[in-house]
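Dropping a structure here in structure tokens format, bear with me for questions.
Note that this complex is displayed minus one protein chain, with the remaining chains in position.
For reference, chains read A and B in written order, and residue numbers begin at 1 within each chain.
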Amino acid sequence: MIPREFEYHAPKSVQDALGLLAQLGDEAKLLAGGHSLLPMMKMRFAQPGHLIDLGRIAELKGIREENGTIRVGAMTTENELIWSKLLQDKCPLLVEGARLISDPQVRYKGTIGGDISHGDPGNDHPALMLALGASFVLRSAAGERVVPADGFFVGTYDTLMKPDEIMTEIRIPVPAPGTGYCYAKLKRKVGDFATAAAAVTLRIRGGAVQDVAIALTNVGPTPLKARAAEDSLRGKPLSDASIVAAAGLAMNICDPAADQRGDAEYKTAMAGEMTQRALHTARERAGR
Amino acid sequence: MATKQAVSFKLNGKAVDVVVEPRELLIHTLRERLQHTGPHIGCETTHCGACTVDLDGMSVKSCTVLTVQCQDSEMLTIEGFEQGGALHALQESFHEQHGLQCGFCTPGMITRAYRLLKENPNPSEEEIRYWMAGNLCRCTGYQNIVKAVQHAAKKLAAAAA
Partner (left out) sequence: MAASTDTLERESKLQGLGSSRLRKEDARFIRGRGTYVDDIKLPGMLFGAMVRSPYAHARIKSIDKSKALAVPGVVAVLTADDLKPVKLHWMPTLGGDVQAVLADKKVCFQMQEVAMVIAGDRYSAADGAELVEVDYEELPAIVDPHKSMTPDAPIIREDIADKDNVGHGPRTHPNHIFTWEAGDKAGVDATFAGAEVTVREEILNPRVHPCPLETCGCVASFDKPTGQLTVYLTSQAPHLVRTVVAMLSGIPESKIRIVGGDIGGGFGNKVPVYPGYVVAIVASIVTGVPIKWIESRIDNISTTGFARDYHGVGELAADKDGRIKALRFTALADHGAFNSHVSATKLPAGLFSICTGSYAIPKAYARVDAVYTNKAPGGVAYRCSLRVTEAVYLIERMIDVLAQKLGLDKAEIRRRNFVKAEQFPYTTALGWTLDSGNYHGALDKVLKAVDYDGLRKEQAEKRARGELMGIGISTFTEIVGAGPTKVCDILGIGLFDSCDIRVNPTGSAIARLGTMSQGQGHATTYAQIIATELGLSSDEIQIEEGDTDKAPYGAGTWGSRSTPVGGAAAAMAARKIRAKAQKIAAHLLEVGEGDLEWEVDRFKVKGNPSQAKTMKDIAMAAHTSNLPDGMEKGLDATEYYDPPNMTFPFGAYVCVVDIDRHTGEPKVRRFYALDDCGTRINPMIIEGQIHGGLTEAFAVAFGQAIPFDENGNHLGNSLMDYFLPTAVETPHWETDHTVTPSPHHPIGAKGVAESPHVGGIPCFSNAVVDAFAHLGVTHMDMPHTSYRVWQQCKALGLNER
């Protein structure tokens, strides 16, 4: 449980970090909170020659609202999300999700940007980002681009982020007042990844679903956006029956890998169950 | 061999300088170089919390922190709790409420509870269980640990009043 040797770099600015990334190429890995990468290095599953620690870059921290968008610095930790008054008031789904991630100590170190860019379908932020319609700011020496969460997750540990890019910011459109939300997560114990989880945002106007987003954690090679389930609910009143039907559609897109948490059948069923629960809770929380 | 780096930080109020390989884990620096053997190694996979130390106001598992990441930081370990011969309220309370048995998880538990009470001076049982869930104990079943943290909260409140 000892990592192999590597060189360590602690740039003070994104610019310096990008410079190092360009110079060191494939040999380098970005170190955010380290609670996914360092364990993999200790198991010697990952063996980068260089670590570029983003922990000293002040510009990557912080949560603020600007013109209807919440901007979260990529190196903002889970506990900072949980304790953010702004998020509690305007984006409680992110707070609810962060509270269900790992354990207190990990939440002091684990960052939203690290969680997203790792590309692990077991991580919770990807589905939350899909449900919130977030987008990610990726910067390289060549410049900056903003990519939507939807489409960002390409495969297991594989995202649209290029090796010369750093995720600097997460942008979340402030959910409209009255948006119902829920992150329903089934896990074996504190510290575990989800057996299955569902993130939902829901707007109801005039008795019908105005908009809904459903995203699933850890039931496929990537987080999954349950489009057919969303489509089945839009424009119609939300009933117990339509929730069951939507959950069925969500289950159709699941393709989980069997492990000690359960086989594919169970995980798929739990994705449906979590979808139902998240929709029910979101309905209770939604303004009419 | 990778380039060794000089790292300076404050450990329990005292300035410390070490020269380490980048891969050296904080728990090993504390235990092997600095003779602070209070924090323990229980799992090495960031699950058990026996290695918990307080780093710049955060409870962290020092088996998953590189020492080189700690430049200029302030660190508190169990060795820093007793001040001028007086035990910290948490140390007293763990003793008085029988919140420990084999003692292996205790330094991590107390260190974690310290930060919890800084953030929430009067936690409910449910809050204590939730915010202490990064620390495993195999002996006590946690019930007396919860009592100990609540007891310490009362002591600290009384002392502040």
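To be clear about the criterion, a residue touches a chain if its C-beta (ideal position, glycine included) is under 8 Å from a C-beta of that chain, and two chains touch if they have at least 3 such contacts.
Computed from a predicted model, the values in this text were never measured in an experiment.
Within the complete assembly, A:191 is the residue of A:191, A:220 or A:256 that touches the hidden chain. If you put the hidden chain back, the residue from B:6, B:19 or B:102 that touches it is B:102.
Chain A residues in contact with the hidden partner, per the touch definition given at the top, are 1-2, 4-5, 44, 103, 186, 188-192, 195, 244, 259-263, 266, 269-270, 273. Take chain B: the residues that touch the chain left off the picture are 1, 21, 23-24, 28, 31-32, 35-45, 47-48, 50, 77-79, 81-82, 87, 91, 94-96, 98, 100-107, 110, 128-130, 132-146.
The definition used in the following text is that only the chains that are shown with their structure count from here on.
Each chain gets a centre from the mean of its Cα atoms; for chain A and chain B, those two points are 29 Å apart. Chain B contributes residues 1-3, 5, 21-23, 25, 44-47, 49, 52, 58-61, 64-66, 68-69, 71, 112, 116, 130-135 to its touches with chain A in the complex. In the complex of the two chains, the chain A residues touching chain B come out as 1-8, 10, 31, 34-35, 38-39, 41-42, 51, 53, 55, 79, 102-106, 108-109, 190-191.
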